[in-house]
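Okay, here's the structure, questions in a sec.
Every protein chain of the complex appears in place save one, which is left out.
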Amino acid sequence: MPSLRREDVAHVAKLARLTMSESELDKFTEQLGQVLDHASDMNALDLEGVVATAHPFGLINVVREDERRPSLDHDVVIAMAPDAEDGRFAVPRILGEAP
Amino acid sequence: MTLRDDWEMVVGLEVHTELKTNTKMFCGCANAFGAAPNTNVCPVCLGLPGSLPVLNVRAVELAMAIGTALHSTISPSTFHRKNYFYPDMPKDFQISQYDLPINAGGYLDLPDGSRVSIERAHLEEDTGKSTHLGGSGRIHGADRSLVDYNRSGVPLVEIVSGPDIRSSAQARTYAAELRGILIATGASDGRMEEGSMRIDANVSVRHSGDALGTRCEIKNLNSLRSLVRAIDFEAARQVELLEGGATVRQETRHWDENLGATSTMRVKEEADDYRYFREPDLVDLVPDQAWQDRVRDALKPMPAERRAVLTQRLQDPAPALLDALEVVIDLGLDPYVIAALDAAVAPDLALARAANEIASDLEHVENLSIESYVATLNMEQSGALSATQAKTVLGEILANGGEPALIAQSKGFERLASGALGEVVAQLIEENPDEWSRYSAGDEKLAQFFIGQVMKLTKGQANGKDVIAELQARR
Partner (left out) sequence: MKSVRQTALDVQHGDASALSVLEESLARIRARNEELNVFLYVDEEGARAAANAIDERVARGENVGALAGVPVALKDNLCQTNIPTTCSSKILEGWRPPYSATVVDRLVVAGAVPVGKTNLDEFAMGSSTENSAFGPTRNPLDTSRVPGGSSGGSAAAVAADMTPLALGSDTGGSIRQPAALCGLIGVKPSYGLVSRYGLIAFASSLDQIGPLTKTVTDAAMALEVIAGHDPLDSTSLPEPSPSLVAHVEDGVAGKRVGVVRELIDGADEEVVAAVERAVEVLKEAGATIVELSVPEFRLGLSAYYLIAPAEASSNLARFDGVRYGLRVDAEDVTAMMEATRTAGFGDEVKRRIMLGTYALSAGYYDAYYGQALKVRTLTIDAFRRAYQEADVLLGATTPSVAFEFGSKTADPMAMYLSDVFTIPSNLSGEPAISIPFGIGEAGLPIGVQLLGPGRSEAQLFAGARVLEIADGRP
């Protein structure tokens, strides 16, 4: 398995929207590296042909009818907002378009 | 537009269509356009902690209907999370289908005889909507944004074509035909202006026969006109770059309708790492044959089939009728037209009243029975109603329902007695001696002038043919 580098941790922090100080980067690189090293025991296995399990039980086709259920009261919704304007959630300027 | 020299454009379209369900994809909030902001929201579509999605069966069946109409293979499928941070996405991930879409492969045959392959048509959820304040109202230069989550979680199907399209005209035909299919399946109302159908175009250029060039993706084209203009502009831009010795950079571009140009929206970044993984809160979707058959059996005829039937009934329709024919097919009004043809109504009239009068009040189409449509047109054709009166009768039935004969009666639409019409015509000849002398000298165009004047004076109660007969009798 690839070993974890400091720049990987910095990249991941950016993806996860977390700010890391220099010392935090060092600490996280070491700690996460330990967990990944421990996980290297999986690497010794021949898992060719083994199916991945994402769900414990194989339920299929769980659906609901296309029927209305009550929405939340608008005032309750907006009361949760850290900032709101005109019945909408207000955020500081957005720098880029959605992907 | 054609590209100069031996350049060829290669276009693939990604069409996003909102599905016409009562409720959202994963919760029971209304799927409705135009509600007050943040009123159709609940813990699920707001992404509140602890909430869980449950799939709307109607969304699944509409997706299967689209797939069936596009000759796709309906397949066992899964849902994934596409992870990225954006304020209009309440969970900061989008639930979408990834490597196993519900509809795999397929094709769409166009009226011009060409075939465009379909790569996939998969289910995903829509995002909320941001309004940008300050600056120009666009995202750049704004100082803050406001988010409405009413649209968040509305079910979408994304239909991805193969890179088979070779001209902007073909792209338009493809989009229009697909729109007709979406309407015919009941999946969508096809209202591009409301954003219920949005198109992204992947455009590249090459010398014919070469390998595919670097492509740019033009986002969110919301009319067929924009689609055509944006593709033409973008292909020409790329040709110009390449002929100048530059290269095309792979990027996402924005189409500005006012400027008539595309511009860089975002460059594909290394940071575009969506970390797709199976959505653990949803289970696999495995439509069995019986379910697929039920969806297939419920499908109404698609536009291509209906177009073929109507064209055959019209027996080599005059070129002037083709636009009306397309409108009729597009809006699914062909049963009206065919019934009128069955009752010996002239083809142009049978098409025109559907393509104009019914089309203009489509929301109330259920008020107008096929029988009433045919009866009204028969009255018009026989001269019992003038054209204006017939249009009024149809408009009235669409708005409020009712029987054509009774409405004509209640509006006083009796055919003007020939004596009364004669008096009106005589009066007009007296008042307009110049026009009369030119008409008398053989200028037939002046007939329209007199018909117009008669209609004005009689408030549309006269029949054009009767007016001409009166005029000719006095020439």
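Letters A and B mark the chains as written, and numbering starts fresh at 1 in each.
Here, a contact is a pair of C-beta atoms (placed from the backbone, for glycine too) under 8 Å apart; a residue touches a chain by one contact, two chains touch by 3 or more.
Remember, it's a predicted structure, so these values are computed and weren't measured experimentally.
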Worksheet item: Quick one: which shown chains sit in contact with the chain that's not drawn?
Response: A, B
Worksheet, complete the sentence: Answer key for B:Ser145, B:Ser204, B:Ser226 or B:Thr262 versus the chain not shown reads B:Ser145
Worksheet entry | Listed residues B:Leu46, B:Val374 or B:Ile407, member touching the removed chain | B:Leu46
Item to complete: Please pick, from B:Pro90, B:Gly190 or B:Pro404, the residue that touches the omitted chain in the full complex.
Response: B:Pro90
Worksheet entry | Missing-chain contacts mapped onto chain B | 43, 46-55, 81, 83, 85, 87, 90-93, 145, 147, 273, 275-277, 280-283
Response to the item:
It is residues of chain A that touch the chain not shown, namely 1-2, 4, 8-9, 11-13, 15-19, 28, 31-32, 34-36, 38-39, 41-43, 45, 47, 50-57, 59, 62, 64, 72-73, 76-77, 80-83, 89, 91-95
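In this section, only the chains that are shown with their structure count from here on.
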Worksheet item: What whole-number Å value describes the gap between the mean CA coordinates of chain A and chain B?
Response: 38
Item to complete: Spell out the part of chain A that touches chain B in their complex, as residue ranges.
Response: 14-15, 17, 54-55, 58-72, 74, 77-78, 85-94, 96-99
Practice prompt. Would you mind writing out the residues of chain B in touch with chain A in their complex?
Written response: 21-23, 27-30, 36-43, 46, 54-60, 84-89, 127, 130-132, 134, 139, 142-149, 219, 252, 254, 265-266, 271-275, 277-278, 280, 282-287
